[in-house]
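And then chain A:
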Amino acid sequence: MSAYKTYVTDVLIVGAGLAGERTAVEAAENGLDSIILSLVPPRRSHSTAAQGGMQASLGNCAMGEGDNPDIHFQDTVKGSDWGCEQDVARLFTETVPIAVRQMSHWGVPWNRVVAGKKTLPDGRELEEKKEKEGLITARDFGGTAFWRTCYTSDGTGHTLQYAMDSLVLKHGCTVHDRIEAISLIHDGEKCIGVVARSLRNGELIVYVAKSTVIATGGYGRLYGASTNAVINEGSGMFIAQDTGIVPLGNMEAVQFHPTGIVPVWILVTEGARGDGGYLLDKNHHRFMPDYEPKKKELASRDVVSRRMTQHIRAGYGVESEHGPHLWLDIRHLGKEHIYTNLREIANICKNFAGIDPANELIPVRPTQHYSMGGVRTNADGHAYGLKGLFAVGESACWDLHGFNRLGGNSLAETIVSGMVVGKKVSEYTLGASLEYSEQTIKDEVTKQENRIKDLISGKNGNENVYKIRGEMEQTLMNYVGIFRKGEDLQTAVDKLQELHQRAQKVGLQSSGEGANPELASALRIRGMVRLALCISYGALQRTESRGSHAREDYPKRDDENWLKRTLAYWPEGAELPQLDYEPVTITELPPGDRGYGEHAG
Partner candidate 1 sequence: MLSQRILTKNPKADAYLDAIEMATGICLVSFLWAHMLFVSTIILGPEVFNGLSEFFDIYLLSYIGVPAIAIIGLIHFVVAGRRIPTNIRDQKIIWQHAKQLRHTDTWTWIFQAITGMAILVLAALHIWAISTGWPIRAESAAERMQAFWWFYLILLALGEYHASIGLYRVFVKWGWFPRKPIFFVLKVVTVIIVALGLGAMWVFLQLGGAA
Partner candidate 2 sequence: MGNRTLTFKIFRYNPQKPEVKPYMQEYKLEEVSGMTIFVALNKIREELDPSLMFDFVCRAAICGSCAMVINGRPTLACKTLTKDLPAKISLLPLPVFKLVGDLAVDTGTWFRDMAIKTEAWVHTTKEFDPTALEERMDNKTAQEIYEPDRCVECGCCVAGCATANIRADFLGAAGINRVARFMLDPRDERSPEEYYEVVGAEEGAFGCMGLMACDDNCPMEIPLQTQLSFVRRKMLAQGLKLKTEKVAL
């Protein structure tokens, strides 16, 4: 084993998106030292891409009047199709108004209430009250009873991340960017830190910490068509699962966003529909009211995505070389609104599709967007199985979202979980001591060094990493999409098992020297295929439909047998995840009808 650099800190945070940075700020405010590792500079994190907004029941705008955390709680639980942890949802909805105001205190230029009368695109009239003028306003999002989504035009994630990162700078938290954690160091009971690889020069670095927080975001890039950034490969999830003792929760719960632009799969924010945009079919007919007379385009995301797919299957899709799609129409919102409040959308349409949305229709189709599942933690954010390991944000299954996340609840979760879990991390860390055996670290480094050596030398084979990756992406796209069937899922599991075998026989085409990008991909591929297997196998076993998990062969929600959460472990040497189940915490709202979508069975 060659020499390696070691860093020691109190709190090690893997991932510098909003959740990771909020955790670092909380740790800093508790007097703790922290190091944040990030694949990219923090301000490039995928959190910045969240355009639409952050849900908080402030009730300042006219259409939000009467809103409160209770109603936000109910919307969240219904949205999750009763798959979420209700104690977590309660804590979340009570905290999020404070989080929004704190972010305002830290510099986010939230859009504010402007007093006066307004006419909405659908003709409704409303009046913003004088006494609310200047308070944080909100827009409409799917699956919510009130207008509750706070925003800064359509760069909400961007302004939040920039404000959060400014706090990180102010507190002097250490950030190491272009560093990728490739495995956790643990002794079977406690997490000691990570082995990381520098994406600047390829060297291995050891980080040792009293507590380790995974904040690496989602795994969108397992799917061929995803709105996610290219760095969203689920790395935090699979390095946790690789320990064999930390389970991933509800991996089969995958959200498809109704409006990804065809064929570049870049997201058009829900704000487009929230602000009054329509979905049209090939006859330019607005079809959503036919399926969902009450919520129309603004039912929850899983429902809208399913209705769109259903409508396309009924032959109403617009044919194109990239397969059938539907139209998103925001022309009636007017140039001024589009070029100010929805400017990013206008830019994206112009840059990537050559379309001016003020005059033209936008081609859209449901696209993989969010992973509800992740590293299973308790309400404190502490991961199951290992002491000193925490997870926050999308990479965690804290379980705020159950089987479907509401739009605007993900940004909100990143910050609230950073606050809440950050506090718990601090409490834990203040009481923890740094005890570890040097041998544990050496063993892990040697293991990783050998992995790298084998990949470079081609000792295990010469499978092409990009080929395996492409086949995995296609398998998930074709067989584990919006509507699922037992036979398709079985096909996916079989294919992915084959890919899992091949992923262990990867050999590099290039030299693998230094910051070689092929080596980085090769180090991830096995973990990614395992995540894909967790999704497919979990979906195959779950013989009901709940939220985003829609089985055509089991179209009803089955609370009697399936009101429970999947836990997927990966024991050393296994070919398939080992599934376990745990009950869902229900404290207030017993399972019932969501008020939209297919009725509960």
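Structure notes:
Basically, a contact is a pair of C-beta atoms (placed from the backbone, for glycine too) under 8 Å apart; a residue touches a chain by one contact, two chains touch by 3 or more; residues count from 1.
Basis for inclusion: all candidates are chains of the complex that A comes from, given by their letters.
All values derive from a computational prediction rather than experimental measurement.
Here chain A touches, in this complex, candidate 2 (chosen among 1 or 2). Against candidate 2, in their complex, chain A makes its touches with residues 40-46, 48-49, 98, 100-102, 104-107, 109-114, 133-137, 152-153, 155, 158-159, 162-163, 165-167, 169-170, 175, 177-178, 200-202, 229-231, 263-264, 266-267, 321, 340, 344, 347-348, 351-352, 354, 466, 508-511, 513-518.
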